[in-house]
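The other protein chains are all here in position, but one chain of the complex has been omitted.
We call the chains A and B, going by the order they appear; numbering starts again at 1 in every chain.
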Amino acid sequence: MAEEQVTTIVDPLHLLGKVEEFKRSGYRLVQVHCTKVGDTFEINYSFDLNYQFRNLRIVTDGTTEIPSISGIYWGAFIYENEMHDLFGIRVAGMNIDFGGNLIQTAKKNPFANPSFRGEGPCPGE
Amino acid sequence: MTYLSRSPWILHYDASSCNGCDIEVLACLSPLYDVERFGIINTGNPKHADVLVITGGINEQNREVVRNIYDQMPDPKVVVAVGICACTGGVFRECYNVVGGIDCVIPVDVYVPGCAARPESIIDGIVRALSVLEEKRAKGRDATATVARGGE
Partner (left out) sequence: MSRRIVVPFGPQHPVLPEPIHLDLVLKDEHVEEALPSIGYVHRGLETLVVKREYPEYVYIAERTCGICSFIHGMTYCQGVEQLVDCTVPERALFLRTIWSEYSRLHSHLLWLGLFADALGFENLFMASWRLRESVLDVLEETTGGRVIQGSCKVGGVRRDIPGETLDRMRSDLTAFERRARDLAEVFLHDESIASRTRGVGVLSREDAYELGAAGPTARGSGVGIDLRKTGYAAYGRLSFKPVVETAGDCHARCAVRVRELFTSIEIIREAIAKIPDGPIEEKPKKNPEGDYFSRAEQPRGELVHYVKGDGSRHLVRSRIRTPTLTNLPALVRMLKGCNLADVPVIVLSIDPCIGCAER
């Protein structure tokens, strides 16, 4: 059984206003995540109220700074830091900024340009 | 091996496991499998441990941690790689953050296959490790790593 999922595409400039609307209507934040599509990045902000799922999407080029929604939803810092660490998206004004140290990876921004290890012998040291 | 003359202590470390093998290692301590009847005790301190049981493949973040734990353990010591990820990297071997099996970083004495490794094979593997431990003890400090396949 499919649930209805409404995705609205918004301009990054109007993001905070839209998120505030959700907050005022009593929605909870479900998740924030980033997807790389070609050369652009889609960022999805998902909300839920009484099992009604709503989704905001912004599209960015990956170099522009996007505003943090952690001033509205305090807990959003965990997703925004994750997005920063994995995709290199710069988020301005996070309430708790780990400075790229939430998820420590050997490769910088690994999800922006995914790479894989070959089949060959064990790399070792 | 017919009997154990000593009580081996085990240190368990989760390198980058999915938890599947971890909970099976813990299940070995539960009343059904009860490895404590062999005198095997799970310790949290590397300096107390004879056997290092590692689950999961090595990832970039804990390469040093594993090396560090291994170096702190007193000789003779044996390493048991539990589960296919610890043996070779398993389904995650291609992930950018996974280095590979445990033997990329430290010498492994016993490989326990399975995803997740069953408690029976883990116990088999640890018992096999104990005979390796005895051999190493007999050979003294200069013992070279014996590779034994375990868990069949």
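A few notes on this one:
Operating definition for what follows: contacts are C-beta pairs under 8 Å (C-beta built on N, C-alpha and C of every residue); 3 or more make two chains touch, one makes a residue touch a chain.
From a predicted model like this one, the values you see are computed outputs, not experimental measurements.
Interface with the hidden chain, as seen from chain B, comprises residues 12-24, 26-27, 30-32, 44, 56-57, 59, 61-62, 65, 69, 91-92, 94-98, 115-116, 118. Where chain A meets the missing chain, the touching residues are 1-3, 5, 28-31, 33, 35-37, 44, 46, 48, 51, 53, 55, 73-75, 77-79, 82, 96, 98, 101-105, 110-111, 114, 116.
To be clear about the criterion, only the chains that are shown with their structure count from here on.
Residues 104-107, 110, 114-117, 119, 122-125 of chain A touch chain B in their complex.
The touching residues of chain B, counted against chain A in their complex, run 60-61, 63, 93-101, 103-105.
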